[in-house]
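Here's a structure for you.
Removed from the display is one protein chain of the complex; every other protein chain stays in position.
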Amino acid sequence: MTSIIGPASFKFFGIFPAAILSFVLPVIGIGLFAYIMVRRIAPLVRANPDNRFDHIGLRVKNLIFVWLGQMRQPRYMLAGVLHICIFAGFLILSIRSTSLVIIGLSDGFVLPGFGGFLGDIYNFIKDYAATIVLIACIIAAVRRGIFKPGRYAVPEKYGKDHTSEAVFVLGIISTLMISESLFEASELAYEFQHTGQEHFLAPLSLVWIFRGIFASAPQNVLQGLHIFTYFVHDLTFFFFLCFLPLGKHFHVITSVFNVFFMRVQKGKIKPVMHGVSDDKLDDLESFGVKKLEDFTWKHMLDFYSCADCGRCSDHCPANAAGRPLSPRFITIKARDLIFKNYPLSGEIYKSNLLVEDIYTEDEIWSCTTCGACEEECPLGIEYIDKMVDLRRGMVDEGMVPQSLQKSLKALEKRGNPYGKMEKKRADWTKDKEFKASWQIKDLAKDKADTLYFVDSITSYDDDMQDIARRTSIILKKAGIDFGILGKKEKDSGNEVLRFGEEMLYQDLKDQNIETITQSGVKQIVTADPHAYNALKNDYANLPPVKHISQVVAQKIGTGELDLKPCQNPEKVYVYHDPCYLGRHNGIYEDPRQALDAIDGLTRVELEKSRDRSFCCGGGGLMLFYEPEEETRMGVLRVNMAAEAGATVIVTACPFCLVNIQDAIKVAGKEGEMEALDFTKLIEQHLF
Amino acid sequence: MEILVCVKRVPDTAENEFELNSAGNDLDRDDLVYSVNEWDNYAVEEAIQIVDKVGGSVTVITVGDDESEEVLRREMAMGANNGILLSDDAFEGSDGKGIATILKTEAQKGNYDLILSGAQADEGAGQVGGMLAAMLDYPYASLVNKIEVGDGKITVGREIEGGNQEMNEMQLPCVLSIQTGINEPRYVGIRGIRKVASVDIPVKGADDLGIDAGSVGKKGAKTKRVDYFVPDMGEGAEMLEGSTDEIIEKLIEKLKAKGGL
Partner (left out) sequence: MTQIFAYIPFNNGVAEDIALEYPSAAGKIDAGASLTAVVTGSGPDLDKVANDMTSIYSQVIKIDHADLAYPNADIVRKALKNILPSDAVFLIAHNTFGMDLGPGLSVKLDCAYAADIVDFEGIDGTTLKAVRQELGGAVSTHVAIDIASGAVMTVRPGSFAPVEGGSANGSVVDKSGEAGDLSSKRKFLEIVAAEVGDVDITKSDVLVSIGRGIEDEDNIEIAQELAEAMNAVVSCSRPIVDAKWLEKSRQVGTSGQTVKPKVYMAMGISGSFQHLGGIKGNPFIVAVNKNPKAPIFQVADVGIVEDILDFMPELTETINDL
């Protein structure tokens, strides 16, 4: 006997060629896998269309940074690093795994190009990869099984705990690493015993360790180990392949697609049906998602791709407030429903209405569309569009809570959710003191370059009207020629759209676009991030839109606006990023620059800031509807500010201002904390 | 079950501010928005829920002008099967009895098991349902907050003082006026209304119904509104001054007058 007998040539009990097994296992494995995949694709084929082939450049960028670069993973450092190790290991070892399958049929097979020097470099790298993967799996298993971090917990109403599935898979991966290394180590040990030749192996790698352990094992043991570990690896590998589509590890296969197809435009809501233009909406039989198959294929793919990591729910403000919503379980429940209705064998079950079946109405109404979930998800899973689609379905069926019906009706009749008269929309300009110094142009009668879009809450809420006045003063002092739409302005509809009342949104949008176009303005400014978002992202054919903080930052930069030194140097200011300014539209620095331009202003940062900012709970219509909750989101945020040592929370959004003001009182922090609008702070510091 | 629901188009109390016009004798109607009377909406929802359970159809009917058609359509968008508009110049100025007379002629034509109306509307009288019942000689119950359909009869709960509920058994056909809160009306959005935009709604006048013009309209009305006015209440609250004792004394006087004590 010269060298070890590889699986391609080995014969069990001297008669049965192992190669048959090496052939049969892959055939069955791949065949079964193909069958499972076909079954899994079935619901996607029945799903609604989705347009995911636009912006190819951005999609490739996502693929590189989010998928390959794993750039969202380190947001949770330990878990992130562990995953990056395992992911990178998988990619690197894919080559080895492929060659291993063929090694079972042809001894010593090496992939083309991997002979010689390249092959040696690869082997060196892959040995460390396998080692690191094993170490990562062990740490991960201990973390999941023993330390049990909170975000993996499964609340009782959602069923059994998922830890065993997680640990099981870590065990499988570990088995693959160990068996692969042992397979190689056994051969190398045999070689060494036989020829005295010692291959250079990556020191301290798994295979290096195993070779050391088995260096003096009897040759028949090594031979047996070699064949045994090969088939353990082969079996485990194909088992794992077929296991992937059965649970959360489906993401191993779907992630590359899911990331490629993920959202490339923030702040925008999907159309009711891709491919159906606005004027054809009346022809649709049904709006929104009522049954499982009403989702688009990408949303179904999202359900498959969930790795059950819980990062979304961990950052969901609704979840933190104790509302019945947990984004992770929106996905997991839908995924489980797909598995149930589209079983691997047997007939496909007819879907029931989702909102009676797996979701509750309150659960769907609980979402504030803040986008924190989508920002965290390393797999590019979307939630906002799904929530909106589910709401569209409920609205179509008339399932709208009574208190919300009132505000929707008011929007329909009066163009604002308060039901107040249109002609009073510009009453904020009539405040005695204000009127004495400042006249505001009405674009129905005058012309101006710029439109100041005020939107409903700022126009009608007694406290918020102050924002409008101060914004006007800032614009005037910055030398901007502007006017307002006055009574012709309708609610921007940002919330209406997100609450699923599509046709009402279209109505408001059409009226606004017409009025704005008629006014002939060249740019739009607003102090309301919700309006900003709608006008910039959801509307079309409008002049460019800016938020007041961008205008202020720009004018400070050019010197057209000069700020006084801080009038209250003893206060500690913290800036709270509004969801619709920050996360959805990427405006983080402008407001901060403006604040920092005030000499002597002490500013601190919240731990959850910028794209991790915690929603105040605002979102227009939320003032009119309360899902069940344990605490108010605003209160949680105020407590965060207090912990950061702040005494003033600066907000750049009227809804944030309302919610945080309220929350300060509920939290009993009156006197310790105050809420201050950005426009008020700036205006107070203007010369 | 064949159900007829009487509805009315009224100025919306939530979304309007009511002011007198410059002549001082009517409301300033320029900026008013109208919608279906809230109580009537609850009645339609109840009718639809009953029909969902036991089968049948819901017909909504109103006495009004062209603009009243929009409330019929809205209720049909909600789920009512048919709509009928009773409109004629001769009907203008009718008092409650006039309206009931007009409704009666049409109600008699269909074979309705149940006739519903809202407990009251913008005038706050709550009269048409009861009058209609008396004209048809059907039993009547007002302020209904619960309906259980049986065989040829129904069990009805009325909201009475103190939050109590008076249970009655009524033989069909009967007339009920419905109180708010009996159910949670489903939402009707713009889309729903657009879907029924082209459904046919028959319009019937005095001749079609065979009504003598003298018994309805202004001529037939025994109760007529003469004008609107706003009682002098002053601006904002009347601020009570003086020592706490004096204030309390004044307050108690006022509370007694207003039924607070």
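As written, the chains take the letters A and B, and residue 1 is the first residue of each chain.
One rule holds for everything that comes next: a contact is a pair of C-beta atoms (placed from the backbone, for glycine too) under 8 Å apart; a residue touches a chain by one contact, two chains touch by 3 or more.
If you're wondering where the values come from, they're calculated on a predicted model, not measured in any experiment.
If you put the hidden chain back, the residue from B:A134, B:V149, B:I190 or B:A213 that touches it is B:A134. From the options B:I102, B:A119 or B:I147, the residue with contact to the unseen chain in the full assembly is B:A119. Listed residues B:A23, B:A197 or B:A237: the one in touch with the omitted chain is B:A237.
In the full complex, chain A touches the hidden chain at residues 403, 406, 418, 461-462, 623-626, 632, 662, 665-666. Although one chain is hidden here, its contacts on chain B can still be listed: residues 11, 13-14, 18, 20, 27, 95-97, 100, 119-120, 122-131, 133-135, 138-143, 155, 157-171, 174, 177, 181, 222-231, 233, 236-240, 244-245, 247-249, 251-252, 254-255, 258-261.
Following the convention adopted for this analysis, only the chains that are shown with their structure count from here on.
The distance from the centre of chain A to the centre of chain B, each centre being the mean of the chain's C-alpha atoms, comes to 49 Å.
Residue ranges on chain B touching chain A, taken from their complex, read 12, 14-17, 31, 33, 35, 78, 184-192, 194-195. Within the complex formed with chain B, the chain A residues making contact are 281-282, 287, 395-400, 402, 404-406, 408-410, 412-414, 419-423, 501-504, 507.
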